[in-house]
Structure formats: C-alpha cells, structure tokens
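Not every chain is included here, but those present sit where they belong.
Every chain is named by a letter (A and B) in the order it is written, and numbering of its residues begins at 1.
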Amino acid sequence: MSRGYLPILEALLFASPDPLSITQLQELLEEDEEGIINNLNCLKELYENKGSGLTIIEVAGGFRMSTRPDLHPWLTRLARVRPGRLSRPALETVAIIAYRQPVTKAEVEAIRGVAVDGVLRTLIERRLIRIVGRKRDVGRPILYGTSRSFLEYFGFQELSELPSLKEIETLTPTREGTAEATEMQSENS
Amino acid sequence: MVYQVRLPAFEGPLDLLLHLIRVNQVDIYDIPIARITDEYFQYLRMMEELDLEVAGEFLVMAATLVYVKSRMLLPLEPTEEEGFEEDPRTPLVDMLVEYQRFRTASEEFALHEDRQRQYFLRSEPVELPTTGAPLEIDLADLLDAFRAVLTRAKDRPVLELMARPVTTGERMVAILDRLALEEPVAFEALFPAEADRALVVVTFLGLLELIRQGAVRVWQTLSFGEIVIARAVP
C-alpha cells in the first residue's frame, strides 16, 4: 500500500460532511478494503504518536475526523470568541417583531404557529427587542418592539430604513434567480 | 450542411463597445466614432435578424453614439474658460475606461476565486454553544426568515397577516400609550417614520378626536415652532 494515499484519506475525512464508510472510501480512493483499513489504522497511529490534537473516530456508518476528546474544555472556549448567531426560530421571531411592532406574544405566535416564550427571552437578553408598552386589550398584554442596537447591527438609523416587504421580495431570491449569476459549472471542470 | 452562426454574447453596450475597440485596434482615447457607430449598428441589426431581443440599454447607447457622431461633425467652439469645448467623446470615453477598469478587476477576482476553490474546508461546523459572544446577524438571514414566515403564513388562511386597516380608535390608544411613556411628545414623533399615507391620516384623525374629547393638550412655544402634545391634566 503506497503511502501516497494517506494525505488523500486525511483530506477526505477532514472535508466530508458525513462519516465515510469503508465502501465509500474504497470508491473514492480506488483501493481495496484491506488497503483502506490499513491506511485508517496508519493515520490513527500517526496522530497518536505525534500527539496531534485530532483523531479518527468510528461512528455509525463509518469514520470521521474529530478533535481529541480530552481537549474538549478548550473547545468550549471557542464559543466565547466567536460571533454568536441567531437560531432560525429567533431570526423569524425578531423579523416578525421588526415588521409588525408593536406586537404581542400572542400575535407573534399566531404568525409563527408555535410558542415563542423561550425565544423572546433570548432576544431580550441579547437586547435585540424590548418591551415598548402594553396593549389596551383584555389582559393588557405586553407589546414588543425592536431596540436601538437591533438597528445598529444593520447600519440603519431608524426603523423606516428596514427593507420594505416589497424590497424583500426583490432582494431575496427565489430558486430560479440563482442560476442567473452562477455559472452552471461542475466541480470537475 | 447547417451553418451555425455564433454571435459573441455581450453583457451590455459597454461590453460590446470595448469589443469593437479591441478588434479594430483603435485607441480608446481617440475613438473613430463614425466607424465604431457603424459597426455597433451592424451588430444590432445582426441581433434583430437572428430574432434576438435587443435590450433597451443597447438602444440607449445607439442614440448616444449617433449624438456624439453628429457633434463630431461640427467644429469645436472656443469657450471663455478652457479655450475649447470638451471633446464630445469624452463622457463616453470616461465611461468605457471606468467600466474596463472594473472588468479587469473582476478578471483578477476570478483568478482568486479559482485558487480559493482548491481549498476544501470542513462543511459541518462542530456544534458550539454561542453564549456571551458578540452577535453577528446578516440582514439577508433576517429577510429570508421573514420571507419564510410569510410563505408559511399564506398557507394558513385563518391568519390575517397583511396590513389590516388601522382604526382611529387604535391610533388614539397608541397616542395615549406613547404619552404614558414620555411627555410631552413632538407632533412629528406621533407619526412612525415607516407609516404609510393611510396610517398618517388615521393617526391625525385620532389626535383630533383626542383634542376634541379634551384628553390631550397641544401647544406651540413659538409661532412656526415645534408642536408638542401632552395628556390633559385630569
């Protein structure tokens, strides 16, 4: 078995979104099963001997590259320095509040079709939305609106600068629009 | 035997003009405007004969070329400041040079793109909690989310999602709510900047109604000064 396959195997394991099975690796590397298994073991040993921060693990369906389990505490620190991103439910909720404010929780839930209590709390903690008053209505429900820092994220001075519904239609592409600016070129060319 | 005519596809009139300048090997700063105009029209005719749609931009440029060509037939008049009138081709040349500059930049970008595409990154990010870190939101993500909500909501007929008419009563309540939070409030501040005409009208009617009921006071400190509004002292 030529050593030349090792870097390719390593690169494949790194880049693959899913674990790679022996069969898949055989196809990708044009090698027989024994060769693949040898190479996998070789790579594993290499990582161990060099004290690498990476390792190869076997999971359901195949092999994948992972960080060494004992380094986990360092990796959790990543969350501290990386910019946070909003989850899909949070994005949808803040979008509804931005375009429908002032709005009550019940109104947001009617639009999203699910409960939003947790999401609202997160958005308030992140200072993206704020309580702007109470609705003159049965139970005087709390009205939510977006905050100053919400606008600042997007470089807007005031709410009226948010893209209008009409602009949203023209700015966010439907599937057909995509082909226009992207050449239909396959990866191999 | 079938002949296939292949017209080079031009992205726009500037692209076509640069092509004509190149194949004629002429100086972009001294364009023989009559010749280039003729060839430009030949190209448009060819497009028409092939039943290709000639986009509006090409026709606008055609008109510009004819205008410049006619101006070139007249001698340049001396002017007071600069000695002579500007060469009638100058605005066109400036445009072409500017476009060419960005086109070259885009070719450079394409090389970078190619090189960068040889690097394969991890596609599945390791799941990480994201608390405490500064937030990063792309407006496009927000718009996508809203669009998705709208699409989903359209499938649920019970929901009145699109703007429903706002009533004067609602605006009266909104004004009182606003005054409960801060007062006095400037007249303009009662009208949300994003308000459409209907909302402005209804808000104004609401304000008039509140004044009529004696619920709010409205005053001006100077003539033509700011109009301010506060709740009437009960």
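For this structure, a couple of remarks:
Everything below uses one rule, namely that a contact is a pair of C-beta atoms (placed from the backbone, for glycine too) under 8 Å apart; a residue touches a chain by one contact, two chains touch by 3 or more.
For clarity, every value in this text was computed on a predicted model and none was experimentally measured.
For the assembly as a whole, chain copy numbers read A x2, B x1.
Keep in mind that, in the parts below, only the chains that are shown with their structure count from here on.
In this assembly, the C-alpha centroid of chain A lies 30 Å from the C-alpha centroid of chain B. Against chain A, the residues of chain B that register as touching in their complex are 120-124, 126, 128-137, 139-150, 152-153, 156, 159, 161, 173, 176-178, 180-181, 192-194.
Contact residues of chain A toward chain B in the complex are 11, 14-18, 67, 75-76, 78-86, 88, 91-92, 94-96, 98-99, 110-113, 126, 128, 132-134, 136, 153-154, 158-160, 162-163, 165, 168-169, 171-172.
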